[in-house]
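Okay, handing you the structure first.
Showing just some of the chains, left in place.
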Amino acid sequence: MKKLINNIEDVITEQMQGMAAAHPELKINLDPKFIIRADSDSQKKVVIISGGGSGHEPMHGGYVGKGMLDAACPGEVFTSPTPDQMFECAKAAHNGHGVLFLVKNYTGDVMNFEMAAEMLNAEGIKTQNVLIDDDVAVKDSLYTAGRRGVGTTVIMEKIVGAAAEAGYSLEACAKLATKVNSYGRSMGMALTSCIVPAAGKPNFDIDENEIEIGVGIHGEPGRKRIPHTSCDEITSILTHAILDDGVYTRQIREWDHGTGNWKEIEFTSPPFKSGDKMIVLVNGLGSTPLSELYGVYRKMHEICEDKNIVITRKIIGSYITALDMQGVSITMVKTDDEILKFWDAPVKTPALRWGV
Amino acid sequence: MKTLQHKHIIKWFELASLTLRENKDYLTKLDSEIGDADHGFNMERGFNKVHNKLEEFSLNTDLGAIFKNMGMTLISSIGGASGPLYGTFFLQFGMAIVTKTELSLQDFVTAFEKGVNGVKLRGRASVGDKTMIDVLAPVADRLKESLSENNTFEKVFSDIVKSAEKSMKSTVPLIAKKGRASYLGARSVGHQDAGATSSYLILKSLKEAIEE
């Protein structure tokens, strides 16, 4: 393993110190670990917090700032942060208008954020969790932990962050986030695995002439392994998996502020259809050159034109990675006026910046 | 041995910390095959924190408080799936034995069951889903049975370790339905679940703790 690091135990701490030195507009707390807007004390708005394992750069610290996240809780590499971390972070950011946790649907993240929400609600800090479960590589939710949260996360953070900035209430933010989730679909593939510093070697072995289709963002093997093929073919597999995905229904848990407990609700994502207007993310998983992402965009754009899917906005780059994995994921989020307005709103974070 | 004493609990936590540290690479390897290759690190991180608290635990006679502190320590240091699950287990275990300074077999069985129920509620896994529940739930059942058998702790713990080992191995042919491994569908077959393995190791430490 070759990495630009010192001691493995200090990696996250030192990288956060680097962030602190580079971004005086952020405040970095090291124990417990969280990253928060330096101007958070003066805010009067719903607080939007995300978090998850480290290694999905620039998530989430890179998305903290005006118009996006108020704070982020980084866990160890690929490991969910802990409830006490989220609790302290939310308490530091909270300014009386409630807390919305944006949670990627992984068993660990879900459970830790649920515990944090329980703790905060018990303290009288109104907290709601919204899940992102957009990865169509996971087919059913009955025999699995449900679809993983991947690329839609970035888009949701931008949109809901802007809505909170615009004065949306906690309920309205949660409703918008839930809508974005039901409108979002992603699919990824990997050419190589990645190396977690603590492990020191790739998570899985893969031949020079094989690729993994349907991977998430943790260097885990995907749905299936196929012979390496052309950019067009790969793009076609990913794009069709997204566009042809049917209705997706699952049970999710939502905090009921009335009863003070979780309630299970059924939740459905309608399939995409001709004429839909999309925000598209063509995402590099870490080591894929930007030029190759443009190669992917070319073919995806062609397929979308064929199917009368309209790409209204797009970002192309490494926005949610799996450390140094080589691969790509495509995310599409259906838009409407509300979503588009908040997507276009100004944002100023280390990793996403426009309009200011 | 008729009751489980303070020193046994301290020994248990100590031996569990050591075993998990020794098996760090093994657990991580299991997790790398059908998960994300961190279970060994996660368990080591959590139980190192527990190990650092052994002195503090020694000075506290309230076993309920010790177990709850142990649970909170795991929750706040592990993260991932195993953090809240093992954390909940020990937290709920502690809730069942508040202020006790030693445990009868009945106490132990009740607390263990409460712990397992906590894990089930938090993670919503059932036996056969290829998780730590595959080890913990049968052990809880075995413990309940043992109550009528009037056996010693030695015999009971020796029994549950055997049961745990069998359950752990029984996860190999299963298709995972919870946790990360579930994403692999049929590709998860043929691999032993990491969390079931760490559960087995923790129970083995319990047995060893009362042998010494």
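By letter and in written order, the chains are A and B; residue numbering begins at 1 in each of them.
We adopt the following convention: contacts are C-beta pairs under 8 Å (C-beta built on N, C-alpha and C of every residue); 3 or more make two chains touch, one makes a residue touch a chain.
Small disclaimer: the values here were computed from a predicted structure and weren't measured.
A.B. asks: Using the labels shown, and knowing each kind appears once here, what does the complete complex look like as a formula?
C.D. replies: Assembly composition recorded in this structure file: A x2, B x2.
Heads up, the rule we're going with is that only the chains that are shown with their structure count from here on.
A.B. asks: Measuring from the mean C-alpha position of subunit A to the mean C-alpha position of subunit B, what distance in angstrom results?
C.D. replies: About 32 Å separates the centre of subunit A from that of subunit B.
A.B. asks: Going by the contact rule set out above, which residues of subunit A touch subunit B in the complex?
C.D. replies: Touching subunit B: residues 32, 53, 75-85, 106-108, 111-112, 114-115, 137-138, 143-145, 148, 196, 198-199, 203-204, 216, 218-221, 223 of subunit A.
A.B. asks: So in the complex, the part of subunit B that touches subunit A is made up of which residues?
C.D. replies: So the residues of subunit B touching subunit A come out as 28, 32, 34-38, 41-42, 45, 75-85, 122-123, 175, 177-180, 182-185, 187.
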